[in-house]
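Every protein chain except one is present and positioned as in the full complex.
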Amino acid sequence: MFPFCFEWMWDMSHMVFMGGLWYALTIIGLGMTFCIGKAFYDTFFDKGKDDNHH
Amino acid sequence: MKIDRRCFLSLGIGGAAGLALSPIPWKLADDSAIWTQMWPWTPVPADGEATYVKSACTLCPGGCGISVRKIDNRAVKIEGMEGHPVNDGGICLLGLSGLQLLYGPNRVKTPLKRAGERGEGKWVKITWEEAISEVAKKLGDIKEKGESNSVACISGSDKGTVPALFKRFLSVFGSPNFMRMPSIQDSYEIANNISLGFIAQTGFDLEHAGFILSFGSGLIEGWGSPVRMIRANSSWRKAGIKVVQVEPRLSNSAAKADKWIPVNPGTEYALALGLAHVIIRKSLYRNDFVHAGASGFIRFRDLVLSNYSPDSVEKITGIKKETIEALAVDFARSERPVAICGRGQGKSQGSLGEVMAVQALNVLVGNINKEGGVFAVNDPAYIAWPAYQSDAVGAAGIKKERIDGAGSGKYGFAKSLTNRFAGAVNSGSPVSLLFVLESNPVYSLPDTKDVKDAFKKIPFIVSFSSFMDETALNSDIILPNHVYLERYEDVPATAGLSKPVVSLARPVVSPQFNTKHAGDVILLIAKEVGSPVADAFPWKDYQTCLEGTAGDKWKILNKEGFSSDPAFTAQVVNISPGRFDLSGGVADLSILFTPVNSEEDSKAYPLFLLPYDSFRIANGYIGTPPFVIKTVEDTVLKGKDILVEINPATARANGLSAGSYATLKTPKGSARVKVHLFEGIMPGLVAMPRGLGHTAYDNYLAGKGINVNELIGTVEDPASGLDAAWGIRANLIKA
Amino acid sequence: MDSALIPRGVKRCPTWQFALWIGAAGAVLLWGVFAMLLCWFKGLNQTNMNDSYGFALWIWADLAVIALGGGAFFTGFLRYIVGKDELKNIINYAVLIGFICYSSALLILAIDIGQPLRGWFIFWHANVHSMLTEVAFCLTCYFGVLTIEYVPLILENRQIDKVPFFHRLGHNMHEIMAVFAATGAFLSFFHQGSLGGVSGVLFGRPFGYREGIFIWPWTFFLYTWSAAACGPCFTIMITKITEKVTGKRLVKQNVIELLAKISGWMIGTYIIAKIIDTWYWAKVTAPAAGFNLMDFYSNNPFYGIWILVLEIVICGVVPAIILTSEKGRKNPAALMTAIILAVLGACVNRWVMVLQVMAVPVLTFENWVMYYPSWQEVATTILPVAYGVILISLSYRYLPIFPQEQELNPEV
Amino acid sequence: MSTPDDKTKGVSAETGGEEAVASFKGVDEKEQGEGPGGFIVLFFIIGFVASLIIGWVIFPKLLYSQKRQPVDFNHVLHVETVDNGCESCHIFREDGSYAGVPKLAQCADCHQEVQGDSPQEKIFVEEYVAKEKEVPWLVYSKQPDCVFFSHTVHVKLAGMDCVTCHGPIGESTSLKPYEENRLTGYSRDIWGKSMTGIKKNSWDRMKMDDCAECHEKETGRKSSVQTDKDACFVCHK
Partner (left out) sequence: MKEEQSKEKVKKFGMVIDLDKCTGCGACMVACMAENNVPFKEDESKKLDSITWLRIYKLTNGKSFPDADICYLPRPCQHCGGKGDHGHSPCVSVCPATATDYNKETGIVSQIYTRCFGCRYCMAACPYHARYFNWWDPVWPDGMEKYLSPNVSVRMRGVVEKCSFCFHRYQLAMDKAYYEGRREIEETEYQTACTQSCPANAIAFGDLNNSGHAVYELKKDKNAFRLLERLQTNPKVYYLSSREWVRRAGDNYLKDEKK
């Protein structure tokens, strides 16, 4: 899973497969960090309280 | 200033951050991972120094050499001994499983005395001193009453020093009743006795034979010395030696043979005579060898020529006359043809007529006493102990008639007729004390109920078994023997070998439990019984006795593990041409050559039950170990159900289908069985394996299937007293 | 009692009734949990699986729920990527169903493996060549995505929404939901496919084996396609069942019909591809291994050619025809029939590709191996159903799942 | 419908109000540079430091149990008296296997009687040699059961010295306590001396990755289809 794992190889299969995986994980991770971070920020500094999406 | 919940939140976050930067989560995760790789309850075998100990296997009469791999003081694997004349590195599945017997849960761990009823399984542990003095006291009482001949011993074998010690004990004490478990050896011995004039084993140089004609012998299923036979089979395959199997069922041996000839069960003798007919009619026999002028030959010739033409034999055996003609010519014209008999593994005696008829074929083609032929082999010669003196009671006792009748009257040619033991006891011959050595008669003699009844009549039974088998369970006192991997013992391999070998079993590991060598125990009992019995056993212990007996061969036995020096092992007797009396000196040959029939009603019992031997089921003294039972196919044993083999035609006729339950009825009893359809069995027959249906032993064996001995009985051969039964009438009713 | 939690403007059954309902489902759930614990503590000897049936009911259940849960990714894909805006009225429910399906699948996998504590090896020591690795990775990631999609819904609960942080979090997540949906669609494409690959790559099993391109056997694409086709049907089916149970209309018919129409075309194209695949397999792939088509459908007590007909014709061609025709969609009975058949079709396909693959003898001297599950297997397979019922009930009661509910059920 | 609704509304308004007040306060106090802001930081630090202490100081003590060897053996003393270094006692058997810790019989060759005045030797001779009882040595470098490790190939073929994996144990005059991981039951020497996982010496840890690292460097074999490294069966059984 990680390049330091015994099974890791720097070959095409790993690049494609793990590349895709880490790409997806990064998007999910960054997305959630953004959402949570922004919510934290807004709550602590009381910003954007009144926006409503529905 | 106020401490609010956000402070605690902060504490938690700080704690979590600290935790993440500490080794706790990472190390714990890693260690848990390691923990899951080996559960604490999974055994980890300790490593150590690997050594090999050469020894001999005693689990069957085959006499193979083994090499046991040890790690420090644990035996971890049994392998065949390279270079051993019997098995040369090969080994059978039972031999391989020996360690499961050694370390198994079914060992008798200390001397036991019966506490409850017989067979109830309630025991008290006693010391060896108590056990031996108890047995000695009983013997003393018997002797006092002058009934020394009411002591008997059933032994698995009569070869080697341990049975010899028991036999000697009985003789000095004053009893002729040393018996060994029945086998085809009994028949060959009598056949040799009547046709040659002396008791000898028959040995076959099968490795060099040029044509094998087997009358139902399970050549590769445990007949004779099993590993040697399989090796011989491979050499036949390689050399293109023809093998013909005559048998009602497509056994493995039949399947492996070049030709399988199904025969009506029990009529094998007639086929042999039919073949003899053709051979004689076509003058294909060795005139010089049979001494055409000998009266035995003339009587034999007249009989077969008049009564056993291929036409009439076809009617008896169900084999086409053309087949008979062709087979006879094929046999007689081959180089070194050998005819062989003894059904399955040769665990049953069979009729004397059958052995005589088959031996006649070997004699007719003159393949006696030469390479690739048939030999008469004496009992091992190395056991030569000083003569003993017995007292008056003893001397009188030994002269009395044996319980089984062997050696006197119409059973005069027989050495041992253990098949008659149960019947004799039940009809009043008194046995007051019985030793049971390396055998399990309650399980393995036919007609279990009869045997059990006989055992009930015996007031005191001493078992020397290492295992809690059926006989041990039905005894009064158990003096557990070491198993073969814990003891010294000479192991003569004689079963069907033309060049006998004596191997040495050696203690591979120290005794695991509070057991004692049966050889030592009989010496101790002798000492306790006192003079003159004690004087006949001058040895300090069994090992001294064995060393003395082996003499200068002791060193070689220890070094090589075996000796095949003919001077030491057994003498092959030189049989000159004409010596072999084909009539066996029997006045009325029609008594000798007669079909064995059960007289039961053929309407109530339209089928025949045919017990068969399987290599994957042990059926003697040794119960099938877990590894071996694991190899049994699910067409033989399924859960606790035994499957009987029947031809699909038989199934249709009885309204049965594959896997259906049925009640198997015989005049001796009935059992619930499952049905396995097999195209390789003659219609009208029901085949059941020997060796299942144990009631003793552990859960790996007990309660699985049916003991076929409960369903069959004995049929006494009028010519010899042997048990000639090959099966029994039966019926199979849909359950 | 719990009215403070119930969304505004909708009517829910009394608390006692709800408790009784949850209690009943909970009892079934506990039964499943008991069986699950048996499997974990006593081992897989609690099942009727054996060395010939290493994959059985559970793997089928896994494949089936993931295929049916495919409604979530495909509806999300249509809503966020293609821009079918009407679908916003059913997307919440699709996500919830997907969430249930995927969490169930993961749970079943955790029961199914012999050493559950080592389950994470599939990630840590991943072998990228294994279809199962791909399944595990994408499945887990997509489950994460579904959680992310489901969380904002929870946050919309009346009480939770009052907490400013949660309110903002929910808002933020809504804002970038398209990104997550796109990622989810990407992951789904691969794991649905690799589930198809699971049996498709088994070149030792002529019944399952299919040729393909690169490392992907044709089943890879067929699975993705069929999940996209049948998943929405499952969403519709559950919606209809929910409507029946609650006695309310929850989603407008035009939304249902739109989804059904897309589904119909997907099933139609899928089944054509499937027929071509089956034909090629029966004529070329299997005979090369020494098998005639009928070898796979005879000499055994269960698997006859009927199962192929059922899967392809009855559960494939028929629903495709109904759903692609305007008349079929407008007829409620026909619509429901088609929806149920399509769902059944996906299930049968997964069954065949798991269990029949195991049943067919490959060595000439072996026989067909039949299998029926033990009660422990059945209970653990029903467990997710009970769990799903409970989660749907809770969500329906306390969360604004159906945007059109208020409009369709005006207060009297 | 309206009544409960109103009630909830009321409640929500209340809570909302509180929230609002609290956060306004927070902002106020922060502006003044006083109040829970400071506490928040303080509590964070307390939590952080406490976990670090637990993790780095207390946890290792809990994780490993310390066991004393049955006899305190002096390697230096013995190495001085033998000719063939480690292999004088840690022998290879003729079948190519490695005997590891010497058996009692080997020791008893010299120690039939007490040789010197070491109390440890006295214990050894009296408790073990006289009673013919094998010494239950705790082996620092014992690998898990799934590992096949051949000393022969490493020492005889590759010519590695003992220190590379075992450290300078031959230079010790006393046996250190055996630390056993309570969870796994394995020796700390195998499973990592340092809690950080950082190795200072080649013998600090002997886990799979440590073996693999050297194997990759030294053998360069690519026999495994799966990993393109040494195949699994090279080291596992």
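Letters A, B, C and D mark the chains as written, and numbering starts fresh at 1 in each.
Definition applied: a contact is a pair of C-beta atoms (placed from the backbone, for glycine too) under 8 Å apart; a residue touches a chain by one contact, two chains touch by 3 or more.
Only a predicted model underlies this, so the values are computations on that prediction, with no experimental measurement involved.
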item	value
Among shown chains, those touching the left-out chain	B, C, D
Candidates B:L303, B:V628 or B:V675 - the one touching the absent chain	B:V628
Which residue of B:P85, B:P262, B:P380 or B:P689 touches the chain not shown here	B:P262
Contact set of subunit B toward the excluded chain (per top definition)	37-39, 41-48, 69, 71, 74-80, 87, 89-93, 96-97, 99-100, 102-105, 220-221, 226-227, 230-231, 233-234, 237, 250, 252, 255-256, 260, 262, 512, 615-616, 626-635, 637-639, 647-649, 678-683, 698-700
Interface residues of subunit D (partner: the chain not displayed)	92, 94-97, 144-146, 148, 150, 152-153, 156-157, 219-227, 231-234, 236-237
Subunit C residues touching the omitted chain (full complex)	43-45, 49-55, 112-116, 118-119, 121-122, 125-127, 129-133, 136, 198-199, 201-206, 287-292, 295, 357-358, 362-366, 369
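To be clear about the criterion, only the chains that are shown with their structure count from here on.
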item	value
Where subunit A and subunit D are represented by their mean Cα positions, the distance between them in whole Å	34
Chain centre separation in whole Å, for subunit D relative to subunit C (CA means)	45
CA centroid of subunit B to CA centroid of subunit C, Å	62
Touching two or more other chains - residue numbers and ranges from subunit A	6-7, 43, 46
Residues of subunit B touching at least two other chains	32, 37
For the subunit C and subunit A complex, residues of the former touching the latter	123-129, 133-134, 137-138, 141, 144-145, 148, 164-166, 168-169, 171-176, 179-180, 183, 186-187, 190
Sites on subunit D touched by subunit A in the complex	23-24, 26-27, 208-209, 212, 226-229
List of subunit B residues in touch with subunit D within their complex	1-4, 6-8, 10-19, 21-24, 26-28, 31-32, 34-35, 37-38, 40, 44-45, 47, 49-50
